[in-house]
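Once you've had a glance at the structure underneath, I'll fire off some questions.
With one protein chain withheld, the remaining protein chains of the complex are depicted in position.
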Amino acid sequence: MTIRANVLECRDLKKSFGDNEAVKGVGFRIAEGETYGLLGPNGAGKTTTISMVTGLLERDDGEVTVDGQPLTTASVDAKRAIGLVPQDLAIYPDLTAKENLTFFGRLYDMPSGDLKARVAEVLEIIGLTDRADDRTEEFSGGMKRRLNIGLGLLHKPRLLLLDEPTVGVDPQSRNAILESVELLSGEGMAVLYTTHYMEEAERLCDRVGIIDLGEIKAEGTRRELVQMVGQHDRIRLQATGPCEAGVEALAALAVVKEAGVRDGGIEMLVDDADQSLAQILGKVSGAGVTVTSVDVDEPNLESVFLHLTGRALRD
Amino acid sequence: MRQAWTIAAKDLRLRLRDRSALIVGIIAPLGLAAIFSSIFNPIEDFDFSATYAVLDEDGGPVAAQFSAVLDQFGTGTGSDIRTVETRQEAADLVDVEPFSDEEGADAAFVIPAGFSNAALSADPAEMEVITGQGGVGAGVAVSFAEQFAGELTYARIAVSSFEALGGAEDRLAAGQRALAIPAPVSLEEIEAANKQLSNKTFYAAGLAIFFLFFTVQIGVNSLLEERHAGTLSRLMAAPMRRYSIIAGKGIMAFVLGFVSMVVLIIATTLLFGAEWGDPLGVLLLVVAAIISALGIMALVAGFAKTPEQAGNYSSMVAVVLGFLGGTFFPVGQAGGLLSDLRFITPHAWFMQGLGDLAGGNVPDVLPAVGALLLFGLVTGALALGVLRKGLQP
Partner (left out) sequence: MKAFTIAGTNLRRWLRDRSNVFWAFIFPILLILVLGSAFGGSSDPRLGIHNEGDGPLAADLVVLLEEQPGMQVIQFESREDLVATVERGELEAGLLIPVDYDATLRQGAMTSVELVARSAEEAQAISSNVQSALTQQSVVLRAAFFVESEEVGSFAEGLETAETASMNVADVTVVVSSAGEPVGFFQLGRFDASAQQQMLLFVFLTSLTASAALIQTRRLGVARRMMSTPTPVRTILVGEGMGRFAVALLQGLFIMVGTLVFFNVNWGDPVGAAAILIVFSLVGSGAAMLMGSLFENDQQAAGLGVLLGMGLAALGGCMVPLIIFEFFAPTLFQVAHITPHAWGLEAFDVLVIENGTLVDTLPFLAILLGFAGVFYLLAIWRLRRVLTR
């Protein structure tokens, strides 16, 4: 494994709005090619954090370094490395999609030849090539959101910040967008992603930070997080034959934490279902049990979140 | 109807919270009224008085007569009459910059040598007026001199006729008797009722009605805003008639307009000395004006798709009607097409109604109230049609 440089480093970010301490010392780092998910309920401080990271919001305390350069609200050059997809739409309703893209592209000093080609590319990615010359006020809600995302991808930033970008986008378009994010991340772009869609976070994010009440409660890969809170995979076997014998046989395996007969089958908790399933199946068939179906239930971030905060993610 | 009130109450609270209605309805007109009254009043308070120089090179009896008449005129109009000795002196006095503090005269009268003799004969006789850079004072001087010359001409003709028919007497004495004959046509000056608003009242009223349209528009526009924000669908899904929504908006716009007008009337009366006139007449006019503004603004909004568009169209209509209706400039004084054209605006009727009230009684405002109501009802009915059709989420 090669050591990758950190594109974003932030430490100890703090921000209060009056008496409301929205962010109380958040810090994390994102390496190139890495996608970092920020997961938290409404009002947790995700947008506030992103705004500080992009130098849009004066922070009360803390430091941000993007691509090696310190970033403040007064920075100009450091912002070249950043692409932002804000949570709320930020597009001109009275300009066309193409005009919106071209305008912001110029603000990133893209040479006009490259810009033209890149605008066409982005329009393709967000599936708006047909509507490129229509004013965005005539767009559907999802089309506007797609353009909103496209604007952030335009200049192939080193660091892409997506604040709940796919709300209201149909599954097909969402897929196209996620693919392009994965592609760019494969090319070395670092991504900070906030979302409420668990599947998206699990699919995209290499690492996830769980934020609540302005603090990061836990951080790591999905597996690390799951283990951190002591959650296990659950395997259910529909089976015929001497199930009790099967349970006894399983006791010999270290990965199996708990096993028992339930509803004419065997149910067990294991550390890592993917890796131990073959072993487990071998053991039970050795005990004379015939398995008719296997059902693996991996704990997700939702349950991790529930465990950490005692609240559901979307309450 | 209960729902209409609920909607109106909600919207009023909203309008009070974002301060635009306050700014458009009260602060802007009041601020402008303060500025206008401070710049226009010093000028209105200014009275006519002039300084004239007189140079008598003649020294004869007719010149003496002129000086006497001029002195009388000076006392009558509060003008200064100064006697000078040379033409140069007269010219210098007249040749000063207007409005400068330098002492000078608006005009100088010169009675040239030999004028009296010439005047007493039948030969041509000339007197002179030297004016400076124009202005009212100089005009008055010229017409004064011409009047005097006209009297002299008459006296000469009268005395000549008298002599032709056999009368024989000293021409000066005969001329003086001729001048004592009253003119056959006398000028009877009659004072008309004053239905012109004073400057202070004019600007207060003009600004109030001008901004009223914008205030009412804020109310009307909330319907489009509601559609834009998507809350209109909510309202329409609620168990009530569509008219309740429109009525709610109408009530709110009316209240906004009414409150701002009342505040403006009281404030301009207390602060700037505006004289709006009999409260009952003013109330009738204000209510009718709000109804006309409601109708027109609703109709304009009916043609707009977005709140911004409605804002644009409405300000265009409100500004053009306002200027044409003579809220900033007394268009009626311009005469001609423009002063007739203004009556296609409610603004002109409102101003005229106030003027008629100032010089008359409450019933005198009824034509203006009628015209305003007509505007409101016609445009309002059209607007209802358009809005009802357009009342879709």
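Letters are used for the chains, namely A and B, taken in the order the chains are written, and counting of residues starts over at 1 for each.
Keep in mind that, in the parts below, contacts are C-beta pairs under 8 Å (C-beta built on N, C-alpha and C of every residue); 3 or more make two chains touch, one makes a residue touch a chain.
Small disclaimer: the values here were computed from a predicted structure and weren't measured.
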Check your understanding: Given the contact definition stated above, which residue among A:73, A:140, A:175 or A:240 touches the chain not shown here?
Key -> A:73
Practice item. Sort through A:30, A:64 or A:82 and give me the one touching the missing partner chain. Key: A:82
Point to revise | Contact partner of the left-out chain, one of B:143, B:231 or B:361 | key: B:143
Revision key, fill the gap. Residues on chain B facing the left-out chain by the touch rule are 18-20, 23-24, 27-28, 31-32, 35-36, 38-40, 42-43, 46-48, 77, 91-92, 94-95, 97-100, 108, 119, 122-136, 139-140, 142-147, 149-154, 156-158, 160-162, 164-167, 177-178, 181-197, 211, 214, 218, 308, 311-313, 315-316, 319-320, 323, 329-336, 338-339, 352, 355-356, 359
Review point. Which chain A residues touch the hidden chain?
Key: 54-58, 73-74, 76-80, 82, 84, 86, 88-95, 99, 103-104, 106-109, 151
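Everything that follows uses one rule, which is that only the chains that are shown with their structure count from here on.
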Practice item. Let me have the rounded angstrom distance from the C-alpha centre of chain A over to the C-alpha centre of chain B, please. Key: 70
